[in-house]
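Here is the structure we will look at.
With one protein chain withheld, the remaining protein chains of the complex are depicted in position.
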């Protein structure tokens, strides 16, 4: 180890941090684009405030919960303290060969908010703003770091004989968000008019260009999300991760294109966009383990799965306006499993460990998010009233419109 | 110093350059989003041509005005020559350990245009295109570099016993733009129908998603704006700057959220967006001096200030469609002062130096921008005529519409 | 050579890769913005699927066609194999001092798709989706890499006594796309109602903000496109390329601004946007050979040319909705020639080599794209029927709308 | 032949349409209009400035039909369009002299 | 003085306008309306759910003109507006009592 390599590694980690940051704009654009114009200010508001929440709560407690230090190795929960305190030699490779303490913190902090952003898409167009913000604070500030600690903080998932493997967070990040998205969408119930006696109604997203911008920005940021998870600038590993990430996204697009065309006989761009994301979520757990061919297969299956998942959740009347559950939960589970099926770690043993990880994380996230949402539902309420939903959340929660100069179609 | 570190430093400075570049798209989107659809082509036109002006004038004269060299140390103005001439060993660490001459130039050039971009928001929806472009050329080409030289070029502000401190330009960049924004908005007068006998009218921005995209891109670019101002890739300093920048933006969002909710009883996303920017402008002067807590306080106060500032300027009938004066001038002054109140340099002496810097820069920018705008006002005129303003600048100055396929509401 | 420098170089190449990736969003936004709302889903769909096609075909065969290895030095075509196989020491500077094998592949793969993206703009609003996708697969997967091999793969253009010079692809990338754009637009014929007995009709783009976002993102990505083409992080060369790239774009804006104002007496932002791109395309071939002044001249002429080119192609009734032919073909030819007229290689001999390169590449691309488009035209057909074109491709090819909530003007 | 014009709450359109089509009114035309009346629009706020759109978006319904159907159609609208709140809207009746079906130049009541 | 209202296919507006202006009808007003009728809108699909916009976008034409021109104008619309397909639309005729030109307060037929 030397100062040069340390500086390079740290530089890459900082660049990766910025790339993960811009993913929040990706989520904001995608979710705004796939919902209705009358709820656009609301969804943008949520996606703007969530990263702020993530950064602040992570500084206050999240980071210490997620990386409590070796004393808590193998355990379920730990806490290193409150707030940010600089350790000895925080800015030298004595701290870590890949990054300074501050780089470490900020890179992780950018990840944190992601979990809540995923949820905001699934509960869009009907959730009350206040309760959702409250949920986000708890979920990002406490639930996410606890789960993260289990694996990345050296917790019990990391110290199994055959450790659970999740390179950049198919489970630790995406499923964590996906489970809460599932719970939230279920407890809220569908948007008015989505499932009627006369059958299911389509509620088209109002701005496809924004949705497209969102997915490209997410893909763009994903190179930092996965590439940064190498935690150094090691040429071989990072470039391998770049290739698997790019290929999985591309084949995810084709998986969804083919599946949706066969199923619906139409070229549905929103499915292709979801497919790209599902491919990316899918490769996230094993981005450093796969070859080009394996990445292509994982992405393709991820993209295919998302189409069936969207249809499935609609069938069971769980209304997810942007497909967040299909992309992040289903895609995340698939990607986590794929580590046992393909690539350097493939093996029955590994599949088992992966299943354990999926299960415990699922149980914990389902339980905690249910607890938070359900207790709010029974008290302050989590859903806007009917009139507000019909008129739109923008005018009611924000007394504002997203597009005051444009005439609306209906 | 060695070639490796030099190459790393230079790489980071180049990446930072690109990040600052994209801030111009951030400004373009934000300003377009917070103004009306009928003036969108005009505001985009200005924000597209300004970076071009900045790059060209800076190459022609700006860079030489801002960095005239040691002969002019401690002075008020200097000029190294005209155009770009490569010094001996421009591409080695003999020139500078952090960057080559070309990197130095292009990083600084990207900063230059910012000053004018800030103004374009405040004078939006009523300023004549020609005169504004003329102003931009003079202000970016001459006024900005002169002020910059005072501090960053080794001028008198830098050689005071207790030097004025402005890490990345709360005053040198943002206030410089802010002062001209104030003068421009004042000399132009408010938009028609903004302040009537029957009281103040709201003129809602036409595209909140664009405004949101703009602020995220600005935040994104700010990591290069502040991070690049370290002028090397030093792991400790740059990562520290990343953290303070991120935290200040986040707490700025909360400052504005809370202040605006208490004041207006509504969740106004445009205020939250302004708050993020005010937090970022606020931390800019001392991004390398603060800890996490201090950054949070500075950002929070910045975000709070912007809400009151917006109300204040409305009260005194200075019409600033996008809040540029509140964000960049008020935020810039606050951030510059904060260097004396918090962090490594805190102290009464420093406060004094900061006040001196704020004052002289303010006096100079106010005077020069007044001179330019006022003389144009008295001659060619700076404001479009009433009919043009009512019909919109797009159709009149550009004989074009931004959204020809969409029906307008009124 | 040492591990440190290798790691730095590779890091820059990876960052450049991401920057080139985001150019695809730039193209998507620009093309969507300059066409009509009723065809927006279609153009976004094409621009989303093209990068996916590019990445997958390039992995399958493109890379091996473009870099067949030394055995094929000086020849017209070669093939190293099928799919991606890692060479010995692929992740060390034994492979290349600038990048690992995977970095090499992914950087090149991101370039590949560009060629087809250029075409999609010129054939927009009337081409059938299926045939266009089929064309893209063939053109990106086979035609582009063959041409690329001629120069960058060590083919015959590279082994002339005075080798043809094309630093980052004015000809190899942009003209390759431009020629196919010309053929496609010609074989399709103009959009209905574009050229009528009563003269030429304007068909305004529906979303100028999107077009502006697109061009800024392209410029942003261009720093990776040109800067990455240095193939190392060499401080001097890369920073020089940054400066020439920035200056050429800026002066391209002014070239177009002045030319279009003189010609049309109006400030047409779409021309300024095209001018920026023409300036960038123009500098691409010699970005590492020019000084600041030369870059300014090349960019300015490029920006001026594009205005006359747009008018010219309209006059000969070749309907190019976004100006892709003018920007990429005319701009590409100009930039390639400029290498012989300005900068380090200027000279009659070089002009000759450049002309040879332009000619052979032109002949090949014209022929192959004609072959593909024409044979499809005679069989499956390449143009949607009249009713579909009038109603819009979105509703017909995708049974979807891009903006279902907005009332349309007509 | 009469023309029935009704200014209704946009939210009530569905119900009214179902009702009138139940009467055998197969054709109608409607569009968005802006109303000034007793009802006031919800207040909005932008950057601290409260304001109230002067008008209320409403839907205008046009049905040209035969005498016999006028009463029933009016009843539909009165019944289905009513909330009892200010803002329910109005119905106006006019005389229509003639009608033509463009498709086949039918005229008179069969053209309705 | 009569008022001619026609609900036509938006795509037919140009031809109809050329025809009526040929008759010397210099003035007319038109706007987008939504129609419910025999014709059904093209089906759309979003994320696997097929749906059909309930209405069809159409253009409504309003021409107030003198008796002599009523017939010719109707003929124009019937001729030019026709495709023979369901969805061609309708024409309705009403009595207009008076007309004023705001510019100069002209009233009566010269105001048309």
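The letters A, B, C, D and E name the chains in turn, as written, and every chain counts its residues from 1.
What we mean here is this: contacts are C-beta pairs under 8 Å (C-beta built on N, C-alpha and C of every residue); 3 or more make two chains touch, one makes a residue touch a chain.
Remember, it's a predicted structure, so these values are computed and weren't measured experimentally.
Trainee: Can you list the shown chains that the hidden chain touches?
Mentor: B, C, D, E
Trainee: With the missing chain put back, one of C:20, C:271 or C:393 would touch it. Which one?
Mentor: Spelled out, the listed residue whose C-beta touches the missing chain is C:271.
Trainee: Would you write out the residues of subunit D that touch the absent chain, in ascending order?
Mentor: Given the touch definition above, subunit D has residues 2, 6-8, 31-38, 55, 58, 60, 74, 77-78, 81-95 touching the missing chain.
Trainee: Mind listing the subunit B residues that contact the chain we can't see here?
Mentor: Interface residues of subunit B facing the absent chain: 390-391, 395, 399-401, 407, 410.
Trainee: For subunit E, which positions touch the chain that isn't shown here?
Mentor: Touching the missing chain: residues 3, 17, 21, 26-31, 62, 64, 94-105, 111-112.
By our rule, only the chains that are shown with their structure count from here on.
Trainee: What are the mutual neighbours of subunit C and subunit E in this structure?
Mentor: Per touch definition, common to subunit C and subunit E: A.
Trainee: If you match contact pairs by residue number, which of A-E, A-D or B-D shares over half of them with C-E?
Mentor: Comparing residue numbers across A-E, A-D or B-D, the repeat of C-E turns out to be A-D.
Trainee: Return the chain whose centre of C-alpha atoms lies at maximal distance from the corresponding centre of subunit A.
Mentor: Chain E.
Trainee: Just give me the whole-number Å value for how far the CA centre of subunit D lies from that of subunit E.
Mentor: Here the centre of subunit E sits 19 Å away from the centre of subunit D.
Trainee: Touching at least two other chains at once: which residues of subunit A meet that condition?
Mentor: 4, 8, 11, 15, 204-205, 207, 213, 266, 268, 399-401, 403, 406-407, 410
Trainee: Which positions in subunit D are in touch with at least two other chains?
Mentor: If we look for residues of subunit D contacting two or more partner chains, we find 32, 44-46.
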